[in-house]
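A short worksheet on the structure shown next.
One protein chain omitted, others in place.
Labels A and B are assigned to the chains in the order they are written; within every chain, residues are numbered from 1.
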Amino acid sequence: MTCQELDLRLDDWLDGALAGDAAREVEAHLAGCAACRERERQLRQLLAHAAALPRSIAPARDLWPGIADEIGRGWSSWLAWGTRGFQPLALAAAAAVVLGVAALVFTRIAPERVRTVTVTMPAASPSATSFVSGETVSDPELAQAEREYEEAARALLETLQRRSSVLPAEDLARVESHLQVIDRALAQVREALVKDPENRELNRLLVSTHKKKVDVLRRVVRLSTAL
Amino acid sequence: MEGLVGVVIGETRIAMREDEDRRATELRLVRQAQAGDLVAFERLYRENERKVFGLCFRMSSDPALAEELTQEVFVRAWRKLSSFRGESAFSSWLYPLTVNVALSERRSRRRRDARIVATEDPASLERAPRSPAPEAGFDLEKAMAALPPGARAVFVLHDVEGRTHEEIAQLLGLAPGTSKAQLHRARRLLREALAS
Partner (left out) sequence: MRRAALVLATVLAVPAWAKAQTTVDQKRPAAPDGTVSIENVAGTIKVTGWDKAEVQVKGTVGDGGELSFESAAKSTHIEIESDRNPMGVKSDLDIYVPAGSAVEIEGFQATITATGVTGSVKAETVNGSITQSGAAKSVELQSVNGSVDVTKANGRVKAESVNGSVVLHDASGELEASTVHGKLHVLGGSWQRAEMESVAGTVRFEAAIGPRATVSIETVSGAVQLLLPAATSAEFAVSSFSGQITNELGPAAQKQSKWTPQTELSFTTGSGGARVTVETLSGAIEIRKRP
């Protein structure tokens, strides 16, 4: 057996995969060859160190949030469509859940300066009692829900603007123009509510239009996280 | 002598029962996760993250990439969860999936986002997992990082993880002869690197 041949057999021999005669041949060569014995020693040392390497290693940071976020992408729209009847508690819950979604979608990147979509409101009207900064309706709970929806929409739009390096500018522009259609509609509904604040249908319409805005944003943000 | 045998048998019984309990608990968690319970899946994740990350790190020699790969493994595991029947331990079921993901150096576009986050945080590039290996071990890790990926994969699976060539051939989609050849190459390169 030459040293070259031994080199090829050494692995199998050390792994215990060589039978009878072949194993004896290896042992015989090793007995008479110092160079090969040295190679064998180095190999044994390598294998000992390899076997001693820890196989369970803790990552430096908690990876679960990233996993949960990615899994969450697969959820289909679980917010119930259209709120039937104006129920303040249900509204607050829906808004809270919407915010939760926005937070889920938001990455750990610190937010940049935000370009908010502003809506001009009609001037104060006779029935106005608690218009705040010209953007709310008179019912405080509805106003609160509106604020929460707007906040969620803002957070989502921010995320989209943040992705401007991968999201084509025209897509962002198109999304913003869709939002303007919705904002114009919201303004119309608010205007009507000024004339008829107790109107159940209008209240419902306001909420579902807000929801639509958040849904559109949420969908585009989610699909853009793939980029 | 008899007393010692009794103790060994007793301890083995306890160990087997603990093992069964663990498997039963695990199976329960899997069923819950299969029904959509993310909290149950998180527990499965916690119990298996270190082994999965360990394997991903060994196969890629890159802690940041190993983090991404680990996340990818569990996301895919969630999606394929319905195919786990409980015939083996959950960690055994995860194993081929982990190897598969670790081999795919081509990054899924989904992970692009995570990478953007990671590189914006300069500290993350310096982070290395805690690896309590002796100094010789550390040199070995450096040498492993320099191996060609195919050879490194076989070396990790055979000499670090202790798999057989038949298992490795199946995991990597190679002929057993190729697995042996890759191992030979890896050992030779490592031996030469460490001897110098």
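Rule of thumb we're sticking to: a contact is a pair of C-beta atoms (placed from the backbone, for glycine too) under 8 Å apart; a residue touches a chain by one contact, two chains touch by 3 or more.
Keep in mind it's a predicted model, so treat the numbers as computed, not measured.
Asks: Which one touches the absent chain: A:24, A:44 or A:174?
Replies: A:174
Asks: One chain is left out of this view; which of A:24, A:44 or A:219 touches it in the full complex?
Replies: Of the candidates A:24, A:44 or A:219, A:219 is in touch with the missing chain.
Asks: To test your reading of the contact rule: which positions on chain B touch the chain that is missing from view?
Replies: 76, 79-80, 82-83, 100, 103-104, 106-109, 150, 172-175, 177-178, 181-182, 184-185
Asks: So which bits of chain A touch the chain we can't see?
Replies: Output for chain A: 4, 8, 74, 76-77, 81-82, 166, 168, 171, 174-175, 178, 181-182, 185, 188-189, 192, 195-196, 199, 201-202, 204-205, 208-209, 212, 216, 219-220, 223-224, 226-227.
Heads up, the rule we're going with is that only the chains that are shown with their structure count from here on.
Asks: Between chain A and chain B, what is the separation of their C-alpha centroids in Å?
Replies: A distance of 25 Å separates the two centres.
Asks: Using the touch rule from the top, collect the residues of chain B that touch chain A in their complex.
Replies: Within the complex, chain B touches chain A at residues 38, 41-42, 45-46, 49-51, 53-55, 57-58, 63, 66-67, 70-71, 74-75, 78-79, 109-110, 112-114, 116-117, 120, 124, 127-134, 136-137, 140-141, 155, 159-162, 180, 183-184, 187-188, 190-191, 194-195.
Asks: Where on chain A is chain B touching in the complex?
Replies: Residues in contact with chain B: 7-8, 11-12, 39, 42-43, 45-47, 49-61, 63-64, 66-68, 70-71, 74, 107-109, 166, 225-227.
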